[in-house]
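A single protein chain has been omitted; all remaining protein chains appear in their positions.
Moving on to chain A:
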């Protein structure tokens, strides 16, 4: 019986069956060009090119790592934008390996290969009697080092919670209330749609701020995690982000007839947003056009600003454009939500 009903809901059927396949095809195509997913490492040029450098670079290439050689200044700029996962830089006689605290899965794998390359290079040169490893240092894009890995997780968790609340919970509740006819009685009152939706967004906003406050408080009491930035900046970023992703949820709910349909549609938006935003792994291996496109998505600038303020104690100066992108998406999504909203 469940199956029959399910089969009748064509939209849901199509998306649940076809979506994972499409996702695979899509990502497969995008990342195929490089002939396999290459891990990449940023290589900061030494002032004077030594034989060590040449041997290391050769070994890195031999191990199929994609090496991007940059000057110190270029590398630094890239690092601050949070686009670098792992970076090898000269340090006195030897080298140092810097890993991005937010991209640890990717950076960790890269670090393994880099060290292997360095061992290889030393063996080939057979000059060094005792092979050495490159010391590793984990840092945020704002150069904060913390012994406490949880502190790097917290802002990401705050952001993720908010995105999933917007895309899944808010939109889903909206669709299921509509399905149950909870809005029909409102439809015959003079209440305008946009006021109703705005009220919903503000209501959710309050809830998320309270949630965030609880999360931050627990982080502080249990793990001693401190907010390094100003709370008013944090509030501003959270407000923009909540508004944006709640409006997203409402806008998407206007496209779904049933809750099952909504689940499919929200996944359709959520996965690419998460995977392509460069938040969990960098997109070095993806074609340039894709990298430019995803730079306009709202998730990355939002998380970047949130992390910078919370962990690095940064101001909002460098994040104006990013936050403007978030606000623009939020506004557009809200307009779309009002346009598509139906009471029944």
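Some observations on this one:
We take it that a residue touches a chain if its C-beta (ideal position, glycine included) is under 8 Å from a C-beta of that chain, and two chains touch if they have at least 3 such contacts; residues count from 1.
In this section, contacts and distances are computed from a predicted model.
When the unshown chain is looked up in UniProt, the name that turns up among "Nitric-oxide reductase large subunit", "ABC transporter ATP-binding protein", "NAD-dependent dihydropyrimidine dehydrogenase PreA subunit" or "Non-heme iron oxygenase ferredoxin subunit" is "ABC transporter ATP-binding protein". Listed residues A:78, A:96, A:182 or A:340: the one in touch with the omitted chain is A:182. Touching residues on chain A toward the chain that is not drawn are 180-182, 184-191, 343-344.
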